[in-house]
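Only one protein chain is missing from this complex, and each of the others stays in its spot.
Labels run A and B following the written order; every chain starts at residue 1.
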Amino acid sequence: MPNTAAPEEPGEVHPERPPRALARGGWSRAAGLLGLVVVAVGVAALSIAIGTRSIAPSDVLDALVRFDPLNDDHLIVRDLRVPRTILAFAVGGALGLAGGVMQGVTRNPLADPGLLGVNAGAALAVVVGIIAFDVTGVSGQVWFAFVGAAVAGVLVYSIGAMGRGGATPVKLAIAGAAMAALMGSITSALLLLDSATLDQYRFWAVGSVANRDLDVFGPALPFLALGAGLALASSRSLNGLALGEDVARSLGQRVGWSRAVAAASVVLLCGGATASAGPIWFVGLTVPHVARALTGPDHRWLLPYSMVLGAVLLTGADVIGRVIARPGELEVGVATAFLGAPVFIAFVRRRRIAEL
Amino acid sequence: MSVLALRVGPVSTRVPARALVVSIVAAVLVAVGIAWSISVGVFPIPFTDVVGELTGLRRSADSTFIIRRLRLPRALTAALVGGAFGMSGQVFQRMVRNPLASPDILGVSAGAAVGAVAWIVLRDGSGPTVTFVALAGSILTVLAIYLLALKKGMSSYRLVLIGIGVTAMLNAVVAYLLTRAELFDAQRATIWLTGSVNNRGWSHVRPLAAALAVLVPVTLVNARPLRALELGDDTARGLGVPGRSPLVLAVSAAALAAVATAAAGPVGFVALVSPQIARRLVGPGPAALVPAGLVGAAIVVYADTLSRLVFSPIELPVGVVTAAVGAPYLLWLLVRSNRIGSGG
Partner (left out) sequence: MTEPVPARLVADHLRLAYDDRDVVEDLSVAIPTGRFTVIVGPNACGKSTLLRALARLLTPRHGTVLLDGEEIRRIPTRTVAQRLGILPQQPIAPDGITVEDLVSRGRHPHQRWFRQWSADDEDAVAAALAATSTTDLADRSVDELSGGQRQRVWIAMAIAQGTDILLLDEPTTFLDLTHQIDVLDLLTDLNRERGRTVVCVLHDLNLACRYAHHLVAMRTGHIVAEGDPATVVTEDLVREVFGLDARVVPDPISGTPLIVPIGRHHTAGGAPVGAGGPDVGVDPTP
């Protein structure tokens, strides 16, 4: 696959020197990760403490420690904010992680988890659920979204893997784009044929973690956990794939298997995330770029960083979404893109872009 | 590879035989497609009558109005929009050297979408004003992305990343607007968003044709550096491609997409798949801008006809059909070929 990076200040080619990363060396990367986790915890705390309704910090603490079921504020904290925070964390982490894996497998920095048609499949399944099975509640939609994501992912992967070379980055990318377009068009057709469905769907499509209690999240959790496990376990094989198939094979890696496992993890993570919160676009694409600038291309660090950064981004965006649009709320899908994009752009402007 | 060299005095050009054949066949297909599109509808008109009407050989009062006022401008819009998207997509895929590249990266669709949806939802807009606002949205967005990416010179990579960021932001705005809209407006906006040539009349065709009459030659003339750019920035520079050159090319290709999006909404998959199809038909060497444009035109014209046939009398937006038809075809190509060109 041709080199997609345009080196504006290229240097001598040194096969043994990795691209410059802000944090080099195991210690500084570990320290960085720890720092990020601290930030994440801080953001989670903010998420529990802040909302459309002002609740004093001491009350928030009380709600967590000395829960009083008759106290409205306590109910809000425990039944709304805590689940919401957990959900935002999990979804953000899943999307960030999936993005890192996707870009590693396809070796395409423009790849995003939606590339395997996962978002499109989930959306189509949700629409089918609404139209054909009258599934209007979120807890029902979760299952449809999940199945749709999984089916789409498997289809795309199978098609991409046909023919010589197996599921090469290019073939996966093209297969994914084609399937996503196909499913998207069927979705649009169905939406336009039935206005009631459109009405339901547009609220799901914006991406939100509000009003999702843990009943919704519960079913998705095992899949998310499995997906995360597979993704993190794929770190080494992704590093190998980055060297190119031939080198990877000669190092004893089973390329086809690695790709399949990575793709499976993406499907599980994205399927679970989309099922729980609706399609959220920005995170999976951009978080890995930021993470890569911090850690370099080693996936053993890149993936955990992506995961934590994704969680921070999504949760933070959700918090800001609650604050900015008082007394209403800005959905997290909107907030993430709207707030994350300027940061990402500033970031791209500053750094020499570390190519994959 | 057989190449025809045409020389007249100091003027010379080189036309790869395959590209020429593909272009001619595609052009014929487009013409036939337009005629077929006109003959199809709630009020069917015999094919021969259509041909007669268009060539001026035979007129019948009944069908003249339908042909000339309603269906011809619609079919022409479809062809022009498809051609613009196809050519624009080819330029971007070659320039960025990535098969996923499309003018969407520069924010063309997203900018147009924000403009159109905002106008429909907030101002209850319709018709040509939507087109105009969409175009304005596109242009402003592309400018903004370009300016944001400008930093001691341009890096196409940085441009693409920033384009993606801005596009994501604008798409979020569109999703937000859709949730805050009246259902009826949300429906109209959704139709626009999928890409449609319904109700496109001469007021759409004329400006579109005029714009293409300027943009297509400009793009073709400035596309010469593409073959050098494909060899990598260093080699291209060594072959004398000035840093500025991609700018003019990118602008005219973006303008092609912007104009097409303004006219028919983001029939986006056309820009992605036409270059791929053209490439497989023509081979990897030539830049194949004209074939890609003609393939795009054919896709949209036939898709529009199908969109009126499939659920007759309900008309689906053409964007639904282009994706439904283009995508499986691309998948079939993918499955069939043993060795996939990686898009230059």
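The working rule: contacts are C-beta pairs under 8 Å (C-beta built on N, C-alpha and C of every residue); 3 or more make two chains touch, one makes a residue touch a chain.
Note that the coordinates shown come from a computational prediction; the quantities given were computed from them, not determined experimentally.
Peer 1: Which listed residue, B:V108, B:I164, B:L178 or B:V241, touches the chain dropped from view?
Peer 2: Only one of B:V108, B:I164, B:L178 or B:V241 touches the chain omitted from view, namely B:V241.
Peer 1: Kindly state which of the options B:G52, B:P128, B:G283 or B:P328 is in contact with the chain not pictured.
Peer 2: Answer from the full complex: B:G283 touches the omitted chain.
Peer 1: Touching the hidden chain in the full complex, which residues of subunit B are there? Just list them.
Peer 2: Considering the whole complex, subunit B reaches the absent chain at 1, 3, 5, 7, 10-14, 97, 221-222, 224-225, 227-228, 230-232, 234-235, 237-243, 283-285, 339, 341-342, 344.
Throughout what follows, only the chains that are shown with their structure count from here on.
Peer 1: Report the inter-chain centroid distance for subunit A and subunit B in whole angstrom, where each centroid is the mean of the CA atoms.
Peer 2: Taking the mean C-alpha position of each chain, the two centres sit 31 Å apart.
Peer 1: Using the touch rule from the top, collect the residues of subunit B that touch subunit A in their complex.
Peer 2: 96-101, 105, 148-149, 151, 153, 155-158, 160-162, 164-166, 168-169, 171-173, 175-176, 178-179, 183, 186-187, 190-191, 193-194, 230, 232-234, 269, 272-273, 276, 311, 314, 316-317, 319-324, 326-328, 330-331, 334-340, 342-344
Peer 1: If we count contacts the way the header does, which residues on subunit A are in touch with subunit B in the complex?
Peer 2: It is residues 1-8, 10, 108-111, 159-160, 162-165, 168, 170-171, 173-175, 177-179, 181-182, 184-186, 188-189, 191-193, 195, 198-199, 202-203, 205-207, 281-282, 285-286, 289, 330-331, 333-338, 340-342, 344-345, 348-349, 353, 355 of subunit A that touch subunit B.
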